[in-house]
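With one protein chain held back, the other chains of the complex are shown just where they sit.
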Amino acid sequence: MLKINQGSPQHWALRTLGIAIIALVVVWVPTQMSTSRIGQFSDAFVLIIAAMSLNLVLGFTGQISIGHSAFFGIGGYTAAILIKDHGWSPGYTFYAAAVVAFVVGCLIALPALRIKGIYLALVTLAVAVLFPTLVKWKKLAWLTDGAKGIDSVRYDELPEWPVLGELKGRDGRAVFAYWLAFLVLVITYLVCRGLVKSRFGRSLVAIRDNETAAAVMGVNLTATKVLVFGASAALCALAGVLSTLRTGVITPEGQYVTLLGSIVFLLIMVVGGAGTLWGPIVGGLVYVWLDNTTRGFGSESDGVIGFLFGWSDQSPATLILGLALVIIMFVAPYGLVGLIKRLWAKVVLVVPKPAGTSLSTTGK
Amino acid sequence: MERLLQYIFDGLSLGSIYALLALGLVVVFRGTGHLNFAQGEMAMICTFFTWQFHAWGLPLVVSVLLGMVAGFALGAGVEVSLIRRVAKKSEAGVFVVSIAMFLGFNSLAGMIWGNLPPEEMPSLFPDEPDDFVKIFGAVWRYEYIGIMVVALLLMGLLFLLFARTKFGLAMRAVASNPESARLVGIPTGLVLASSWGIAAAMGALSGAMVGGLAGELTSLLMFTPFIYASASATLGGFDSPGGAVIAGLAIGVGEQLAAGYAPGWIGQELRLGVALVTIFVVLLFKPSGLFGSAKVERV
Partner (left out) sequence: MSLLSITGLAAGYGPLEVLHGFDLEVNQGEIVVILGANGAGKTTTMRAVSGMIPRRGRVEFDGQDISTASPDSIVRLGIAQVPQGRGTFADLTVEDNMMAGAYVRRDDVQADLERWFEVFPRLRERRTQRAGSLSGGEQQMLAIARALMSRPRLLLCDEPSLGLAPLITQELFGVLQKLNAEEGLSILLVEQNANLALKVAHRVYLLETGNVVSTGSAAELAADDSIRKAYLGS
């Protein structure tokens, strides 16, 4: 086993190597892979952003929301309406969607967060089910186009990015959507990271671990929770905007706009590792991979898999992930990321700095 | 007048199904303090069991009873094998597991039965177009009457179980103070498993009736009834069985009246909205519900 001191040159080398590998993969995907593969990665990025936003609420305050599909939908619809009906440039819709979702999120959080446990779950459940119903409501059809949804949301010019230059026959729009999703993902990651490591973030963890103690320590519980919920809703709306921009379509029955979306986000977060920064990333990639590889099982596969799933054309991905969810609750509370960390710790041990020095450096 | 009567009657009949499901939620909540998010999906899969028994040639009534037995086993099994173990680790975990079950049962039903053409689900009651009586001008279909009677009968039996039997006393004792219940020698594990079993069995019955009404089975069968049941339990108070029944009936009637008298406004799309807005309003102004004790945890 390798022992490395935290902050030593070896530690930095290791981290640099990790970042380099990730960067290589990120660049490799849009330049070397097929258009459909690029689309799958973009889809994964969108889901990762949504799961990260959920992680902010659940992972760091210990509260559960299954209403995030509504924020995803709010983002998607805001973008679609602004672009189609009002001729906005797509870039600005991100800000608009974030603001709308933040306000709605805070409004929902105000009553919901005064209570907890199953009642919060109920309110968010109601939000998730109500949103598609409202969108389909004929009194709102002038805005949302009712059940049929809004399609052909198009934007014309692609910016002249150097990476877009060498498309080699790939769909420029897909590559652009990929980089856009990646950019938002990085921003979301940095926002989450910043929140977690800030004083504000530590107060979140205080809430999660002990509400009474947090109250005694002077953390303003309600305000903190409402703000976190609003921020989380805003981030999730960004994912919705990305999805609409990529596919050009949003409907009330869309994949991630209904309750199922919220469940998928939850799944990704928990399987990847709830309360960890990298959990949603790992979970999102695994989910999209599983979803795509298992989709054709019933119709195409032979052998055991074909026998097991032969009598159905439904993808077993949700069943597999549902089972994974249960297993993870029992054996790996920090999900796949927790497992990877545990395995990694057997190969390389990063020795933390002595307490004294780390205390003096964190103040900077 | 006829219209009003018609709406009230239809509402009571549908409401009795919501009440049945809501009672299941309440029984589970009182016992373990959890919201079983998968209550509707468990009912759905039990309805498929019922359909399967019937398809194998058993009489429908026997199939429904077997479906309820299967439901009891499923509910109790889930409590013993999953819920109890996860609850020791974290409260949020129980919710995550119930979401996983929601997903799992849904996907399982789709995989086992989904490839067949939509299943015809016969009704337990006469449901030909002319099976009705007219009372004061309102059409009272036999099927609706049957649903109401059966649902109310089962709920009556359940209240007898709660109030008059030793096991019911044990259930109430566990709900009131689990620690003391163990100290007086009540096998709390058995009681909790039974609570989940009873809730799932009631779900199986309501599933059979909803399926009969719809005429066919899909994996989405119980989702809407589950939302209505959640709203009923919220309105009545999650720890009040009587409240859940009254609220279930009230929401059934309210939904019919709203959809009937304001078709332009509410229409078919927003019907469910009635239930969802109920959840919001109740939790905003009276989180313990109309009949619940104020034990709702507040921050």
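When the chains are written out, they are named A and B in that same order, and each has its own residue count from 1.
One rule holds for everything that comes next: a contact is a pair of C-beta atoms (placed from the backbone, for glycine too) under 8 Å apart; a residue touches a chain by one contact, two chains touch by 3 or more.
Remember, predicted model here, so these are calculated numbers, not experimental data.
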Discussion item. Counting the whole assembly, list the visible chains that the omitted chain makes contact with.
Written reply: B
Item to complete: Out of B:85, B:172 or B:286, point to the residue that touches the absent chain in the complete complex.
Response: B:172
Worksheet item: Per the definition of touch given earlier, which of B:137, B:187, B:215 or B:263 contacts the omitted chain?
Response: B:187
Discussion item. Suppose we count only contacts with the excluded chain; which residues of chain B make the list?
Written reply: 166, 169-170, 172-173, 176-177, 179-187, 293
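The definition used in the following text is that only the chains that are shown with their structure count from here on.
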Fill in: Whole-Å gap between the CA centroids of chain A and chain B
33
Worksheet item: Which of the residues in chain A end up touching chain B in this complex?
Response: 58, 62, 64, 66, 111-119, 121-123, 125-126, 129-130, 133-134, 136-139, 211, 221-222, 225, 263, 266-267, 270, 309, 311-314, 316, 318-319, 321-323, 325-326, 329-330, 333
Item to complete: Write out the stretch or stretches of chain B touching chain A in their complex.
Response: 29, 33-35, 37, 82, 85-86, 89-93, 95-97, 99-104, 106-108, 110-112, 114-115, 227, 230-231, 234, 238, 265, 267, 269-270, 272-273, 276-277, 279-280, 283-284, 287, 296-299
